[in-house]
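Below is one structure, written out as structure tokens, with a few remarks after it.
Complex shown without one protein chain; remaining protein chains in place.
Order of writing sets the chain letters: A and B. Residues in each chain are counted from 1.
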Amino acid sequence: MRARATRLTAGVLFAAIVYLLAWAFDHSPYVLFALTLTLCYAIPAMALNLLLGYTGLVSLGHMGFAGIGAYVTALLMKKGGLAFAPSLLAGTLAAGLAGVLVGVPCLRLRGHFFIIVTLAVGIVLFLLFNNLDWLTGGAAGLPGIPRPRSIDLGVAVLDPRRPVGFYLAAATIFLLVFAIQYGLVHSDFGRSLAAIRQDETLAASRGVDVFAHKLAIFALSAAIAGLGGGLLAVFLRAVAPQSFGFLEDINLVLIVIVGGAGSLFGPTLGALLFIALPEALRIADSVRMLLFGLALLALALLAPRGLWGLALTAAQRLRGAQSAVSHAERS
Amino acid sequence: MGVTLTALLEQIANGTMMGAIYVLVALGLVLIFGVMEVLNFAHGVVFMAGGYACDFFFVHLFGNYPAVVILTMLTLALVGLALERAVFRRLRVNVPMQIVASLGLILMAQNAAVLLFGPSALQLSVPTVHSLIRVGDLSFTVQHVVVIVAAVAAIVLLQAFLHWTKLGIALRATSQNPDAARVVGIDPDRIYRITFAVSCALAGLGGALLGPLFLISPQMGDLPMLKGLTAIVLGGMGSIPGAIIGGLAIGIIEAVSTLFISTDYRDMVVFVILIAILLVRPWGLFGVRVRGEA
Partner (left out) sequence: MGRPFSAAVVSAMASLCVIASAGAAEKSVDIGIVGARTGPLAAAGKFQFNGFDLAVDAINKAGGVKIGNDTYKIALKIYDTHCNAAEGASAMERLANVDHVVVVLGEVCSPAAAAEAPVASDYSIPLILTVPTAPDLTKQGNTFLFRVNADTDQLNKALAAYIVEHRWSPLAFIAWNNDAGRGGVNGMKALLPKDIAIGYVGYFDVGTVDFSSDVTNIRKSGARAVMLLMDEEPGALAIRQIRDAGVDAQLVGTLAMGSDRFLKRVDAKYLDGMAQYNAFPPGAAAPRIVEFAKAYHAKFGEEAHGFAAQSYDGLMLAVKAMQAAGTASDGAAIKKALSAQSYDGVIGHIQFDGDNQAHPPVYVTQWCNDGTRKIDFPADMRSGCGGG
């Protein structure tokens, strides 16, 4: 009971911080932009984390589902004139449906085979986005996606056409997904997923319907990725196939792994690093990507559990040092 | 749409040539996977480095293409040793971090290529690319033949190495059972080093052969890597004959498919095949089915 109360306070505190950032950076639109972009990428990252970190399924084509969400949302808003909320919902559902269609045949595979098949699916989705000119605008993409209309909240007006307004809208969606992630992980369903990650055969022998669980989480993960994609489309006001291609697939996996797979904050931390670091490196523009590659390599070799793992290890060492000191003082 | 025999033959010939390239890439991938269980996504940039090294040596050292190709292979073998030592040795059991490290390497290598050689693709002019062979209606450059012959030579030498030399047999033993290999006195670490070196030499050979035929650019290895990956899945993840058959098959299927469907879907054909194999027969043509893996 005590633990749950602490967790609840921590959650509220986290939400408050996320919202307060909007006021802290009210006069720095560039920082707000970077933060909003981070949130947009953190959502598909959290989706992938549910698969990779908690269930042990490495999906190398996950941005493809984000792309489905992006294109459906964009087309409904731009060509169909629909409002933001129903378009985003449609995008999310479309991505979830795609998740089911892909998951049913592919989830039978394990290990390296699953990785490769998801890679192939991701590339096929990219090629469809790029080649179906009549539907998706083809390689040039879809320009001119409108921002959502202002929402009157009574006490204030939320205008997503302005940086602060959109940040708040994105933050709300982000926190919602975070809460879903949290709820899932701490539920029975989540515990079954952890069991599947540890040892599938053992979990099955304990009565867990492995395939049903995998399919459910895959579809949910695809849907959330679609949600992130739709948000990204409306944020950038343009959709392009390259935003959902092979490099972006790998990028997403890196965000989750580098941030710390299997942790709640890992994906967000990873997204922050992957957005903030290249932007900060713009001062050395010509060698930016080279330095970034070097940073990734260093990370793989020095922090095998990702950034979150590094933070935890550091915290442990501190605690260990403190207890050693107090031990020494006592003796 | 009537498909003439000439068109079909031409595409089969084209496909065999590209297939030879895919075989070289696939062999490199399958060696590392078979022996070390590592999927080296950075294999594509090793291929690319082979292309650039070949160009550099040809232009700045001596203009003898065969000698330059051998030199390129040796250089990339050394690169392989360095990669194994510095990067992949520590990440053997950590698949997610292998992927992180691979992407780090890809970013560094491709951007280094741009910084060193400029963003424009390089055109390497060797005599074999300028002489043509005409067979009826079809025409090919001599380089096409060189690629196939070189690939065949590499395969024969590789098989000889694996079956007739102590080191090669030790390599195969390690891939089957690392612990048993240790018991009989084989040093797995030494085997891993050699595997990486041979694998990178093969990729470098691929890049050096393909470079003059087309263009040398930082992205030249990306698609061959993916097609090579498809080839080893088709052939069976640990099987060398599988890699050879798989590489050729992918090359030919890809070329022939363009007679029937639009070329912007050519790559899609390969990936759809990949998905189909994985769904129907994941252990490929010659692989061994492992219980619980598929």
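Assume contacts are C-beta pairs under 8 Å (C-beta built on N, C-alpha and C of every residue); 3 or more make two chains touch, one makes a residue touch a chain.
From a predicted model like this one, the values you see are computed outputs, not experimental measurements.
The chain not shown here makes contact, within the complete complex, with A, B.
Only one of the listed residues, B:D55, B:E84 or B:D222, touches the absent chain: B:D222.
Among B:L81, B:A121 or B:V272, the one in contact with the hidden chain is B:A121.
From the options B:L74, B:L132, B:A180 or B:V288, the residue with contact to the unseen chain in the full assembly is B:L132.
For the chain left out of this panel, the touching residue among A:V18, A:L37, A:L168 or A:V185 is A:L37.
The chain omitted from view is touched by exactly one of A:L82, A:L97 or A:A238, namely A:A238. Mapped onto chain B, the footprint of the missing chain covers residues 4, 7, 10-11, 14, 18, 110-111, 114, 118-121, 123, 132, 134, 137-139, 141, 214-215, 217, 219-220, 222-223, 255, 258-259, 262-264, 266-267. The omitted chain makes contact with chain A at the following residues, 28-30, 33-34, 37, 130-131, 133, 137-144, 232, 236-243, 279, 282, 285-286, 288-289.
Criterion: only the chains that are shown with their structure count from here on.
Chain A and chain B have CA centres that are 33 Å apart.
Chain contact summary for the complex, chain B toward chain A: residues 39, 87, 90-91, 94-101, 103-112, 115, 222, 226, 229-230, 233, 237, 264-265, 267-268, 271-272, 274-275, 278-279, 282, 292-294.
Residues 52, 58, 60, 105-106, 108-113, 115-117, 119-121, 123-124, 127-128, 130-131, 200-201, 246, 250, 253-254, 257-258, 261, 286-287, 289-290, 292-301, 304 of chain A are the ones touching chain B in the complex.
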